[in-house]
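Can you keep this structure in mind? I'll have questions shortly.
Every protein chain except one is present and positioned as in the full complex.
Going by the order they are written in, the chains are A and B; count residues from 1 in each one.
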Amino acid sequence: MNYISIKEINSLSKWVKQAIKIKKNPLKNQSLGKNKTLGMLFFNPSLRTRLSTQKAAMNLGMNVMVMNFTNEGWTLEFEDGAVMNSGASEHIKEAAEVVSQYCDIIAIRAFAGLVDKEKDYQETVISGFLKYATVPIVNMESAIRHPLQSLADAITMEEFKPRHKNKPKVVLSWAPHPKALPQAVANSFVEMMQMQKDMDFVITHPEGYELSPEITQDCKIEYDQNKAFENADFVYVKNWSNFNDYGKVTNSDPNWTVTAEKMALTNNGKFMHCLPVRRNVIVSDEVLDGENSIVIEQANNRTYSAQLVLQKILKKI
Amino acid sequence: MNYISIKEINSLSKWVKQAIKIKKNPLKNQSLGKNKTLGMLFFNPSLRTRLSTQKAAMNLGMNVMVMNFTNEGWTLEFEDGAVMNSGASEHIKEAAEVVSQYCDIIAIRAFAGLVDKEKDYQETVISGFLKYATVPIVNMESAIRHPLQSLADAITMEEFKPRHKNKPKVVLSWAPHPKALPQAVANSFVEMMQMQKDMDFVITHPEGYELSPEITQDCKIEYDQNKAFENADFVYVKNWSNFNDYGKVTNSDPNWTVTAEKMALTNNGKFMHCLPVRRNVIVSDEVLDGENSIVIEQANNRTYSAQLVLQKILKKI
Partner (left out) sequence: MNYISIKEINSLSKWVKQAIKIKKNPLKNQSLGKNKTLGMLFFNPSLRTRLSTQKAAMNLGMNVMVMNFTNEGWTLEFEDGAVMNSGASEHIKEAAEVVSQYCDIIAIRAFAGLVDKEKDYQETVISGFLKYATVPIVNMESAIRHPLQSLADAITMEEFKPRHKNKPKVVLSWAPHPKALPQAVANSFVEMMQMQKDMDFVITHPEGYELSPEITQDCKIEYDQNKAFENADFVYVKNWSNFNDYGKVTNSDPNWTVTAEKMALTNNGKFMHCLPVRRNVIVSDEVLDGENSIVIEQANNRTYSAQLVLQKILKKI
């Protein structure tokens, strides 16, 4: 069993319930991971993912080896048949096969390069590990997906959803950001929402900022942010760089910043963000520090999201 | 309970005794830290602090997560109300609140920038964590303090003090160094000496190299190094950059280097330094390698200083 995309989840509601159970007693399965080793390979920076995944593994009694691949290891070649006479010292084939011999589970973080859309959307790095590794692979944010985050988001929504409403309304809203960011968090959030029964979902962003149609499929898109926010129970905010004009920042309109005025349009909606968040660019201090902000709880649930995934994998190996 | 400054210590003599007891049986409290996690966040290089604090935590049975924040995480913003549209990706508020959810204790190393005196002396980084974290904070050397070092120094002096002398004499001596260094070690040493009963204390440095008067208060200052060394039982040597002409190296007089001739003025005095030390600049090989040098023992006591602090915190959480 791998955990590459939120689509690995057979029943989202079941997984969410299991994660909430783990949260109540996180040390219950401490013998499950005994003498099992998690290798965490980072090709990019990480705070929450790094610490929460490590914490989850330790809760399960696992050994953890953390490696910043880019500066602690060798430059990898991903192309088959390459004549490796320039930069890369090691082919993904050997790297993945070798690491598989030292670890029972390999977790990988490898962001989008945001230059070559096709390469990013083929998930070159994580697909390479998936192809050649002989142990389960966990995605700690790949070029186009961040399924540990989205599972934590689902857990958090379950905890905070209004109890007496049939179909909570969830908005995914783009917001401005000075630097080009990957679409991974948004993509996985969309894929997770497609698995939610009994929720209304709408995506809002400036025209031209459409996510991949293969991801959004028939999701509702509303270009008027105010209209999208109306009566929302959850507002999930995230910047992403342009998918069509790939990896570019083509809009930085401060009118898209999430403010108290905008949150006032919602149904006392909760504010969500995966963090790190740029204050007063993505969202005003007032909203982020307000009582409806649940970003810290979201981050906390990263531990239980990771722990559930590791636990499921451990039970199968 | 936090450990930000040596002033957190209610009774220095009691703490020193407790640390020496730990040193005799360091694994005695191995169940105390079980399933507790220490997060060690480094904004700067570290050898002794990194390894001794980790060792102390492991002696207590804790899990440890080490993170080099600067290159493994995100650039932090410390100013409240900042519009985060330039370098920093994450505000200290979220960072501290989030990490608090994964760790039971957070230890932080964040040196002085030596550019903005006010900012350094406000302890921007560690104060930020202190303000927003929801778990105890341990100072692994902040902009202006290094209290784990000073506690280790106190332990070492207790072990090596002359047994038949009423009031040992302790000298803190400045010595030259090619690069600008923080005042943290000197500051905390001074603060620790102010808590010592039954010790004579004198600070010696070139004129103009006065430490912050808020730190030194009514400590005796002697500008003649030779005179200061007379009859000393401990000579604690350390360079610091200018406090008044802030962060500058305004003196590199080799006459301040500690040599055998100078040590001959002392009462068979012990040579102390926190390490790393530049040989034949701060101190001559002869002195550092001599039998009165106790720098290695000092470094060893870093483990027990850290272990005592962690142990006290663990007992309160």
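As a convention for this text, a residue touches a chain if its C-beta (ideal position, glycine included) is under 8 Å from a C-beta of that chain, and two chains touch if they have at least 3 such contacts.
This is a predicted model, so every value here is computed, not measured.
Checked against the hidden chain, the listed residues B:K34, B:K167 or B:R279 yield one contact partner: B:R279. Touching the missing chain, out of A:I22, A:L47, A:A95 or A:I313, is residue A:A95. Where chain B meets the chain that is not shown, the touching residues are 27, 30, 42, 45-48, 50-52, 54-55, 58, 68, 71, 178, 275-281, 285, 289, 295-296, 299-300, 303.
Panel shows chain A; residues 35, 37, 39, 63, 65, 67, 71-74, 77, 80-86, 88-91, 93-95, 97-99, 101-103 of it touch the chain omitted from the view.
Simple rule for what comes next: only the chains that are shown with their structure count from here on.
Centroid to centroid, with C-alpha atoms defining each point, chain A and chain B lie 39 Å apart.
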